[in-house]
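The other protein chains are all here in position, but one chain of the complex has been omitted.
We call the chains A, B and C, going by the order they appear; numbering starts again at 1 in every chain.
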Amino acid sequence: MIERYTRPEMQRVWSDETRLRRMLEVELAYLKALARAKRIPSAELDALRALLDHALAEQVKNREAKSGHEVIGLLQAVSSQVKAKAPQLNRYLHYGLTSSDVLDTGFSLQLVEANSLLLDSWRAVAGRIRSLAEQHKDTWMVGRTHGVHAEPITFGVKVAGWHAEALRNIERLERARQLSSFGKISGAVGTFAHFPVAFEAEVCRELGLAPEPVSTQVVPRDRYADVYHAWVLTAAAIERIALEIRHLQKTEVLEAEEPFTEDQKGSSAMPHKRNPVLCENLCGLARLIRTYESAVVENCALWHERDISHSSNERVIFPDAAIALHFMIHRLGQVLDGLQVYPDRMRENMERSLGLVYSQKVLLQLIDAGLGRLEAYELVQRNAMKTWKARRPFLEFLLADPDVTRRLPAGRLRACFDLKSYGGAIEEILRRGGVTARKKAGAR
Amino acid sequence: MIERYTRPEMQRVWSDETRLRRMLEVELAYLKALARAKRIPSAELDALRALLDHALAEQVKNREAKSGHEVIGLLQAVSSQVKAKAPQLNRYLHYGLTSSDVLDTGFSLQLVEANSLLLDSWRAVAGRIRSLAEQHKDTWMVGRTHGVHAEPITFGVKVAGWHAEALRNIERLERARQLSSFGKISGAVGTFAHFPVAFEAEVCRELGLAPEPVSTQVVPRDRYADVYHAWVLTAAAIERIALEIRHLQKTEVLEAEEPFTEDQKGSSAMPHKRNPVLCENLCGLARLIRTYESAVVENCALWHERDISHSSNERVIFPDAAIALHFMIHRLGQVLDGLQVYPDRMRENMERSLGLVYSQKVLLQLIDAGLGRLEAYELVQRNAMKTWKARRPFLEFLLADPDVTRRLPAGRLRACFDLKSYGGAIEEILRRGGVTARKKAGAR
Amino acid sequence: MIERYTRPEMQRVWSDETRLRRMLEVELAYLKALARAKRIPSAELDALRALLDHALAEQVKNREAKSGHEVIGLLQAVSSQVKAKAPQLNRYLHYGLTSSDVLDTGFSLQLVEANSLLLDSWRAVAGRIRSLAEQHKDTWMVGRTHGVHAEPITFGVKVAGWHAEALRNIERLERARQLSSFGKISGAVGTFAHFPVAFEAEVCRELGLAPEPVSTQVVPRDRYADVYHAWVLTAAAIERIALEIRHLQKTEVLEAEEPFTEDQKGSSAMPHKRNPVLCENLCGLARLIRTYESAVVENCALWHERDISHSSNERVIFPDAAIALHFMIHRLGQVLDGLQVYPDRMRENMERSLGLVYSQKVLLQLIDAGLGRLEAYELVQRNAMKTWKARRPFLEFLLADPDVTRRLPAGRLRACFDLKSYGGAIEEILRRGGVTARKKAGAR
Partner (left out) sequence: MIERYTRPEMQRVWSDETRLRRMLEVELAYLKALARAKRIPSAELDALRALLDHALAEQVKNREAKSGHEVIGLLQAVSSQVKAKAPQLNRYLHYGLTSSDVLDTGFSLQLVEANSLLLDSWRAVAGRIRSLAEQHKDTWMVGRTHGVHAEPITFGVKVAGWHAEALRNIERLERARQLSSFGKISGAVGTFAHFPVAFEAEVCRELGLAPEPVSTQVVPRDRYADVYHAWVLTAAAIERIALEIRHLQKTEVLEAEEPFTEDQKGSSAMPHKRNPVLCENLCGLARLIRTYESAVVENCALWHERDISHSSNERVIFPDAAIALHFMIHRLGQVLDGLQVYPDRMRENMERSLGLVYSQKVLLQLIDAGLGRLEAYELVQRNAMKTWKARRPFLEFLLADPDVTRRLPAGRLRACFDLKSYGGAIEEILRRGGVTARKKAGAR
């Protein structure tokens, strides 16, 4: 991933050094299993960790190029360090293993780390969403469907919807981390041909992983495709929020704005502009995360006990997507931290539709007053159309329509235009969205 | 979906009639809530069900076209039936609801049904996979990586890997069904502006659903995108199996064949051909299921409280994908039922690599005998190369190589070429793959 | 494709009957080549066409099911009709051909027809776009970038951009039609093993096609993937227009509205609503067309001389996408026909940014007056910020700022706020967009 969208803590998870280090941890855990089984002397093992340092990683990278095979390169590098001081151990290094035992188990370790970082960042962002919802639970604005004014809503209720989705993504990312934590030490075709089955469990336990129930030469790729989907949906949730803010920041709407620092410049041409570039950027990156998915799923069906058609694109996609998503989560955090919300403008905009957002209340009151639905609908629509044409308040027309006032006295009509009557469910919605109190596990 | 890939029971779930019927069930459940709340008389309610019959559905379809709005069309049709006999109820039909309350809750009902059918079919197929694994647990064949002979494996072990994945897909489909079972009765922008919040829970309970924690005008689409991914991964699992069978049926390999009926014709040109067309077809359909996914995810970010950009493609994708996947599962079942497996040919093919599939055993024995890994590797590779060039048995060359025999006496060398030594983990693998005994929940 | 999105003329192209008819035309053209080569008597040929009628197509469909092979089914049906009256011809029916000679060549015929329909409809829509651009070439509105007011533009200029893209899509669809018009009569593996190469050219010429330069058993799928991309980009162009209209119809903007018939109902809940549902629908269908593409490209790499993994999804995707795109083009036509444009509102909205849309003119005038860019930029931004805060006209602040007026006398300042000065290029833009005069081929 390009530097611009890379945060160092996630970068570290996917660096060459980390990758090689994770691979060495797998080899080391396997040697421990051999030592416990008395195949190699424990004494040598104690000395081993000290021998494997950063310099090694460097050397490994150099070797790799020559041999054209990453794991063989790593083994040669280690071997050259270990040979003299731990000859037995050297002989048994990688004994009976296949490269993928080391590569996939190491990859799972990286994936667990990546999911942990994503989860932590996402939890923090979910917290910000929650505060925002609480803060604006009574900030009225117009709810819009199809981009058109519908009925009143509060900004807090809108944000509670984001929070409910954020909670679903916490569950998804937790599930993804759990799905990632499977290793595979089963040999060339998954048959444990050259060492006891129990070694796999020992190695995995040592590394904090569980053994893959049935592996081929590799961990079956449906596992990783399942993990990946949690990232896609998290990115989609970010897109939903970013898209909303972009809409709210449109000049004609301007109910909210993403943060804009004093010395930032919006346009090289137009000095007055404040553009929602952070949110636009998030929408663009969500497309990136989403677009990788079909390759990730294509990788599931491999030839026989494995072909290696998956590895080239995984090598790009998983790091790039993890890094980009991590960046997105942080950027969303910044946007939410500095979000400008304009309640006055929200009210002002709501009034632009001249009271038509209350039309359903009137409709239902007419029904309650004994009218049939269709008749009531036509009465309301008739006055709505006049309102729209004349650009004068809906209430005015209703009060002037005897067919209406015959059923609804002025007092009841006016009551339909009271915002408070729209807010009866706010507290419950916030509770259900996990804003004001945790929901039980049942609700997802 | 075209007729060719449509099975009637899944077709029924997605028929116009079913869709309208589910919508009516939602309206009806809502009227019951109103009755319980004494807004309408229960007496009328009792008569209602009888009024809504197939003829209605037909009429509804006609109306729909004219009004250009499906739910309004439905309401008019119902209203014309109900008006005379249940005037109160007629007035309160759809009272305070928005179309999506009915459409999305109805859609969830369809989705639950679809997932149930998929799950049942998939469970049946998983059972066939399981039998196949059991039956062939000791049927030896060569394991292949990169399409190249690697080490011996049994067909049962291979199939156990399919079964482990099948179990993961059972879990995924169960989760998908659970994720589908959320309804939404919260009005135009999700604020319960015109009826008590409690109505939603009552309606949902009546229909066997749970209430969506926070809805907008619609059920948030990340829920459906999560459901859809279970279908994508189930299709990918089918593709994995179908791809394997296609490979095994290649003329040069011919270790298995999909069923071929006596009067079937393989080719209009070449009478001798028996082509794996069922499996090829499955691979093509897996691409179809996979390709829909990006639209499903794009639908997640809607404008404000909803825009309707999602509905046109959902209307095509969910029925088409459910029907195609259901067809795929059944077709896979047929393939597995009639699968021809040729153990003799499996043995014969394994022998084609002249014993080289045992090379790692020899390598490790040389290490056990005291050799360094690299020396051992070179010894083995040297003889492997000769074998390959001369097309004579690997063992022969090893026995003739004094550098080898000095470390490994002929008896130990010969023992390396014993298949049984590769089978020590078979029972455990089958257990872990859920073939011979259920694994605990922990292992996924 | 579901009925709702199906227009009959495109439906006909993809009906079972048409498909079988096209296949028969291929068989017939091939028999003619055989007759010309004196392999079969011409006399019989003359009688043939009469024998192949609609009833045949029906019968064919029935047979197909039984034999499990579409082409063989067709041949049997034809044979049963032809046998008695044209025995020689019957023997030579399909002589030396493979099914795909008939299937792919027939498919190309369908594809040419589909592309012709698409092209005709698209040309008609392009004409409407052109009229719209002409009609509104001087209708001023604010140009928006990032959803934020930028500089004045005319609606006609905006639409000219759509028209330029429409012209590119005319070229793309023409190219797609041309790319579709390749047939393939080369036998089982593309080697012309059983008939002269020249037959292919004869058959293709008869059918209005060219011979595929090198085929395998099938027409290479990169050809169809190239055709498909023209559809994807046409759908994307529709999405661009539909998205713009949705934005213009937002309540706060309301500069245009898609057509809304008198008796149409916008919402089952809110009688006042006029939602851009046609355009939202178009955006959703564009996702559908786009989402199919990855499967179409995956189909390119087939095994050896072909595998049949492509056909199952092609059978769904090509008809469904052609039908949906055809529907989209027509629906866009309706939207454009009835589009309501509100020039007054456009002006009104432009004024909402208080003259800031003219800021760059002021900036550049200050530079022309001798100021450095940065100084000029800061002067302008300073006054822009005040304008925004105080919600009073930008010009007012400029006139009150001595640092400005020292360089720009009031007259020159006021001239910056003259819309006409923004319109100098309108005629040229319309020419370049093909609105007021055809551009030469060079510009695409």
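To be clear about the criterion, a contact is a pair of C-beta atoms (placed from the backbone, for glycine too) under 8 Å apart; a residue touches a chain by one contact, two chains touch by 3 or more.
Predicted model, so just to flag it, every value in this text is computed and none were measured.
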{"item": "Partners of the unshown chain among those that are drawn", "value": "A, B, C"}
{"item": "Contact residue for the chain not shown (choose from A:Ile170, A:Val277 or A:Leu419)", "value": "A:Val277"}
{"item": "Contact residue for the chain not shown (choose from A:Val78, A:Leu285, A:Leu339 or A:Leu354)", "value": "A:Leu285"}
{"item": "Residue in contact with the excluded chain [from A:Ile317, A:Val362 or A:Leu430]", "value": "A:Ile317"}
{"item": "Positions on chain A contacted by the hidden chain, ascending", "value": "1-2, 4-5, 67-69, 71-72, 75, 94, 96-99, 187-188, 246, 261, 263-270, 275, 277, 280-281, 283-285, 287-288, 290-295, 298-299, 303, 307-317, 320, 324"}
{"item": "Touch residues of chain C, complete complex, unshown partner", "value": "75-76, 79, 83, 87, 90-96, 143-147, 150-153, 157-158, 160-161, 163-165, 168-169, 172, 178-179, 186-194, 196-197, 210-211, 213-217, 220, 222-223, 225-226, 229, 232-233, 236-237, 239-240, 243-244, 247, 283, 286, 290-291, 293-294, 297-298, 300-308, 360-361, 364, 367, 370-374, 421-426, 428-429, 432-434, 439, 442-444"}
{"item": "Hidden partner interface residues of chain B, rising order", "value": "142, 144-151, 246-247, 249-253, 267, 269-277, 280, 294, 298, 349, 352-353, 356-357, 359-360, 363, 377, 380-381, 384-385, 387-388, 394"}
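Definition applied: only the chains that are shown with their structure count from here on.
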{"item": "Whole-Å gap separating chain B and chain C, where each centre is the average of the chain's CA atoms", "value": "33"}
{"item": "Overlap residues in chain C, where contacts from two or more other chains coincide", "value": "246, 267, 269-270, 275, 277, 280, 294, 298"}
